[in-house]
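The structure appears below as structure tokens.
The complex appears here minus one protein chain, its other protein chains still in place.
Moving on, here comes subunit A:
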Amino acid sequence: MTPAALRRTLSTLFIGGGTPTVLDDLLLHQILTACADVFGFADDAEITLESNPESLVERDLDELRRYGVNRLSIGVQSFNTEELALLGRVHDAHQAERAVQVARRSGIDTISLDMMYGLPGQTTASWRDSLSRAIECSPEHLSIYQLSIDDKTPFFRLHRRGELHLPDEDQILAMDDITMELCTLAGFEQYEVSNFRQPGCGCRHNLVYWRNEEYLGCGAAAVSYLNGERCGRIADPRSYCELIEAGTSPVFSRERLDRQASFRETVIMGLRLNEGISDDRLDQRFGCRLQDIYGAELDTLSADGLLYRDGVRWRLTTRGRKLANVVMRELV
């Protein structure tokens, strides 16, 4: 870690990727204490812990809260037992509900639920039901992800063999409509492609990523972005531990973009946010505005109804948000 990094205090901490609640209280406490000792937390620091329903139920959440965890992200995914089984989740719908209730009662400030749609066999009715039940748990935050079929996953192999019955595009769009309808009705505001918040409850940690600002990552596969350099650590946990114990850097890949590439990256990340990107902020940071870097692309995208300008901000339209990759492919 660079000395410069050590001089910073932490304004947000996100313990996640995998299921950190498999760690016992002692280890979690050690991590949090170490962070406090090495960096120190800002007074209003946001400290998120990622978790699964089944690992929460038998856990002393008061203890976690005392350590400073004030935000809990729970990987519920669905309230439909069949869909959960298909996703290989060990919890069922009932456990999911109980976990959220337990978390709610613990007094942890912010609770976020991860939900998924576009699952094999899912219908608009089952999505409406799942999302309604999520909203009934009254979380402050919802992350709602459409299933993507990535290469080299079991789903990918099934999909290629035509054995995965995914909802078609019409059904996905109908599910999107249900999401907007239910979230709006419950007072949620969409602030990123897949994220919804109650007023004032956005995930400050993730906003750092989307605004393409700097962060430090620790642990296997974690990525840092510090002083303009992005460093990825080795993904295999065992190798990671061996390298650390041997006093060797676990950094596996380094990337430093030139100013224009970094500008472009900031633009495409920022467009994921409903707030869009501010030309003024870009100008402060890079010394240039969108029109300086892009030419006809902006006009074409605007004419196609995907992108619009609102004062100093550029934002995706509702249609543009559904076709964000089309826009980003032009601007990357």
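Just so it is clear, a residue touches a chain if its C-beta (ideal position, glycine included) is under 8 Å from a C-beta of that chain, and two chains touch if they have at least 3 such contacts; residues count from 1.
In this section, contacts and distances are computed from a predicted model.
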Record-based protein name (UniProt) of the chain missing from this complex, from "tRNA modification GTPase MnmE", "Elongation factor 4", "Tungsten formylmethanofuran dehydrogenase" or "D-methionine transport system ATP-binding protein": "Elongation factor 4"
Among A:A85, A:L185 or A:V332, the residue in touch with the chain that has been omitted: A:V332
Residue of A:Y225, A:F286 or A:Y308 touching the missing chain in the full complex: A:Y225
Where the unshown chain meets subunit A, residue by residue: 17, 145-148, 169, 172-173, 176, 193-194, 206, 208-210, 212, 215, 217, 221-223, 225, 230, 232, 253, 255, 265, 268-269, 272, 304, 321-326, 328-330, 332
